Structure formats: structure tokens, C-alpha cells
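Below you'll find the structure, written out as C-alpha cells, and then a few comments.
Every protein chain except one is present and positioned as in the full complex.
We call the chains A and B, going by the order they appear; numbering starts again at 1 in every chain.
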Amino acid sequence: MKNRKPFSSREKFANSMKNALLPLLLVACMVSCAVWVYIEAGDGYAWQWARSWRYLGVWTAGGFRAGPLLQGLGITVLLAFCSMFLALFFAFSLVFMCLGQSPVLAFAGRALISLIRNTPLLIQLFLFYFVIAGVLRLNPFMTAVFCLALFEGVYLAEILRGGILALPHAQWEAAFSLGMSLPKTLRYVILPQVFRNVLPSLAGQLISLIKDTSLVSAIAAADLTLQARNVISETYLSFEIWIIVAVLYFLLTLFVSVPALIFAQKR
Amino acid sequence: MKYLVKILAVMLVLPFFLANAARAESTIDAVMERGVLRVGFSTFVPWAMQDKNGEYIGFEIDVAKKLAEDLGVELQLVPTSWDGIIPALLANKFDVIIGGMGVTTKRNLTVNFTVPYDYNAMDITANKEKAGGLKSLADFNNKAVVVAVRNGSAGATFAKKFLPEATVRFFNEEAPAIQEVLSGRAFAFVSSRPLPTLEIAKNPDKLFRPFEIAEYKEPIGFAVRKGDFDTLNVFDNWILTMHGSGWLKERAEYWFMGTEWQELIPGD
Partner (left out) sequence: MNNADKLFLLIFGVLFLFVLHAVFASVQDFSFKRLFSYLIRADENGNWHAGVLLQGVGMTLRLSLWSLALAFLTGSFVGIVSAHKSGVSALPGRLYVLVLRNMPPLVLLFLVFFFASSVLTEFWGNAENSLAKSEYKGLFYVLAAPEGQLDRMAACVLTLGLYEGAYIAEIVRAGIESVPCGQWEAARASGLTAWQIRRHIIIPQAMRQSLAPLAGQSISTMKDSAIASIISLQELTFQSMELMNVTGRTVEIWILTALLYYCLCVFLEKLSKKWECSIKWKPLQ
């Protein structure tokens, strides 16, 4: 698209430096804005970082003992993990319900998807915990796993449905003409392709799931946000603790999104 | 393009020259100059709550109104969620928190508290079916017992201190915590008076009071930003005056002992 003249390697280097200058400057501006906001807003506020580190963990004679924040982080990771697996199960069930032959199942699937997509997760958590989980005797953690899985499963179902419908029909026809049954077709032909295509979207949903776990503090599941609120109500170190929590969530989601980015670029 | 680069380079270094000097005016001076006292609070029944018309009423609201009246300024109420009330104070969203804040030493390291204008007495209500046989604090202090409290309330502090073995569930609001006890999933709900009494009156068939919590009292005071002695002095002396005149005692009795105010709130 650009006019390509033969450049010497020194000119090429100078060109790439010039091209890199504007973006790098923009990035540096964004960083300096953030630093400025920190300095300006923290003006007149006595930062008490020294009191805050112990809530992450302490080094004792026996080794490293995790503080409430790290314990909460562990629960959050466990919650996200369990929910993701259950969500995949729900997603597949919903997709087969919607794309299947039975009109009753298709209607039920679409109604469930519509209901869950259009109501906030917080209200769903409350209603599920106080109305249904009471009868089934589920504790807050299991309720949280189930509710999150249902919520994310609906979004995953939409993604999977889009992925399956985007495959050329020839794939199905070729598989059937080879004599493969439906389960075999799905397992060996359709699903591997669908997964490869939708993996970036799946990673995006996992990130959303990790962020949505912060809501389960409303039903008293002991995740990172609840522990943070607890520590803050004891010590009133709001700014310091919230910044630490923000960094922890950021690192957690970075853990998922960076491999997904690399995978997407390799394709 | 070249101009763009130059402008961006200037934007990069400019912020560091623009940082302001620290604000040195005391809060009370700013209030008198502005003519408005901004009070932050959070909803706690019956400290502060909305009546049928959406206006705020309650013990804290009465205290705030009297304070503004005595100072000779207008009152601006800033309802804030409990989570964000301390950051809001530190970010100068309002001048003082009059919201049933329990004074503890750890909290005192971040904000300044006035002398107490009231004391939080604790009370407990339990589910009849689940906790029928439990009669004392020691009975509740074991792992099988689930206690529901509101995060950040006096009840939470009490539960952490006196019920360390019990399984404590922290909710962000009182209503879910009470619902937890009503449905039988938690054994008991601990909070400051008079909320447990009100709940027992609403649901006498499901709830009861297993025992009285007698000696424990948490002082509550106004919260102001640190380093501001003039403001603290004015508020301290105002509170002592109100104690002396008996006004605070009369208001506390109206809101915490009586039930006439219940007609003003929606819901029945």
C-alpha cells in the first residue's frame, strides 16, 4: 500500500524509529496521566502502605502465611475454575436444546437464555440463594458456582451457537455421507473446528467470569472482594486495599488474556 | 505530524509542573465560608432511612440537623454506600460522617473520631428451630453455628471478637443477613440495638432472643479527616453540650426505645 523504495538498513532503522515515535509518545502520555492523577489526588492523604502489606501475607518463622487477601484470591480462582467447567456443560446443553429437533426444548432454551441475559447477575445471585438454594441446601460457594455457571453458560451458548452455525454445511454433509453418526461427527469433525475458531471469545468470557466473581460477595461467599471489604471495614485503609485488589484482579485476568492473545496471533 | 509530536511531548511533562500545593484550610472554616454543612451517612434502620416521601429521617438525621442549626449553616445530606463512605470523606465529598461509626483503635489510625455521642449496645436474634437449645455466648461459639452479620457494622466487630470459632457470614446489607436467619440457614443475627428487637416483633413465630448481651458497648462518634484539630474541637464540644442538655438522650429514646416512627416509613 505504501510506495516501497529500496532503503538502506540505516534508513530503514530511522524510518521504524519515526513510525514508533508517535505511538510510544501516546503510551507515555497515558502513563504520565495516571501518575499525575495519583500524585494530585493523593495530595493531603497520608498513604499508609506499611500497614497494608500484612493483609497480603506475612513471613513468619515457619514460612509464608497467606493473609486474608491472598486467601480470598484463592477462593476466587477456585470459583472461576469450577464455574467455567460447569458453564461449558450448560452451554453445550443449551446449544443442543436450541439447535435440536424438539420445539419444546428449543422454546425452553430460548426462554432461559432471554431471561438470564436480560437480568443483572446480582439479582440472580440473590434470588437463587434465598429462594431456590434454601430448598436444595446449597452453601454460598456452591450457589455462587451454579449461578455464575448459568450466567456465563448462556453467553457461551451464544458464542458456541455462532461458531457452529458459521461452519460450512459441507462439513456436516461430508461427515454424514461417510457414514458417521451424529455423536462421532460432533466429536471428530465439528467441535474441534468450532473450538479453534471461538477460542478468543472463550478467553474473553473467562475474563468476564473472573470479574463477575466479585459480585458473589453479596451472598457472603468469601472471595477476594469480600475479604477486601472486611479488611477495609476493620482498618479504613480504603485506597491502599482497593489498589492492591485492583492489581490482583488485573494480574489474574492478564494470566488468561496474554496466552489468548499469543494464541490468536500465532494462527 | 511533527506538531502533534511536539504537543504530545509538552503534554508529557506539563502535569508535573501543575501539581497543586496542599490545601491548608480547616474543614470548619470551609463550612462557615460556604454556608453549607455536608454530612455523609449510610442507611441503617433506625439511624437513617427514607420515609414514604423519600425524605431522610432518623437519629443521625436529627443530630445532623441540630448541628447545622447550631452552627448557623444549611445542611446538605449526602447518602453514601457503606463501602465508599470513608474514601468519600477522605476525598472531600463531605465534611463529616454522622453515621453510627463505631470507634476502634485500628480505624482511628486512618480518621479522627470525636468523643462518643452514643453507644452501640449489642443484641442478638436467633432462629427458633435451629438455635432453640442454645442459651449463652459460649453455646454459639463453635464451628457448627453460622452467624450472619452486616459487614463493617458493630455486629461484625462483636462477632469477630467474641465468636471467633463460629462460622461468620458477612453480608453487605442487613436485609439479606436477616433473611438468612429467617430461612434457617444461619443460626443467629448479631447487630446493635434496636434492630434485632424490631425483627423479633415482626416475626415472633420464627425468631427469639437467646440471651442478653449486657456489658459490651461500642462508642460511636463523628468521623473527620486527620490533621484538623479545629473541626474536631468544635464537634467535640458541641457533643458534650448536647449530652449536658439531655437532648441526645431524649432523641435516642425516641428512635431506639419507641416505635412511633415506624408509621413514617413505607412498607406497611
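Note that a contact is a pair of C-beta atoms (placed from the backbone, for glycine too) under 8 Å apart; a residue touches a chain by one contact, two chains touch by 3 or more.
The shown structure was predicted, so the numbers you read here are calculated from the model rather than taken from an experiment.
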Sole contact to the chain not displayed, among B:50, B:167 or B:197: B:50
Residue ranges of subunit B at the interface with the undisplayed chain: 43, 45, 49-50, 52-54, 76, 78-81, 83-84, 87-88, 90-93, 173-176, 178-179, 183, 199, 202, 265-268
Hidden partner interface residues of subunit A, rising order: 1, 19-20, 22-24, 26-27, 30, 37-38, 40-42, 102-105, 108, 114-115, 117-124, 126-127, 130-132, 134-135, 207, 211, 214, 225, 238-239, 242-243, 245-246, 249-250, 253-254, 257
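Throughout what follows, only the chains that are shown with their structure count from here on.
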Distance between the centres, which are taken as Cα means, of subunit B and subunit A, whole angstrom: 34
Interfacial residue positions of subunit A with respect to subunit B in the complex: 21-22, 25-26, 28-29, 32-33, 35-36, 39-41, 43-46, 48, 51, 126, 130, 134, 140, 217-220, 226, 229-230, 232-239, 242
Residue numbers on subunit B that touch subunit A, as the complex places them: 1, 4-5, 8-9, 11-13, 15-16, 18-20, 22-23, 83-84, 86-87, 90-91, 104, 106-107, 109-111, 148, 151-152, 156-157, 160, 169-172, 176, 179-180, 183-185, 226
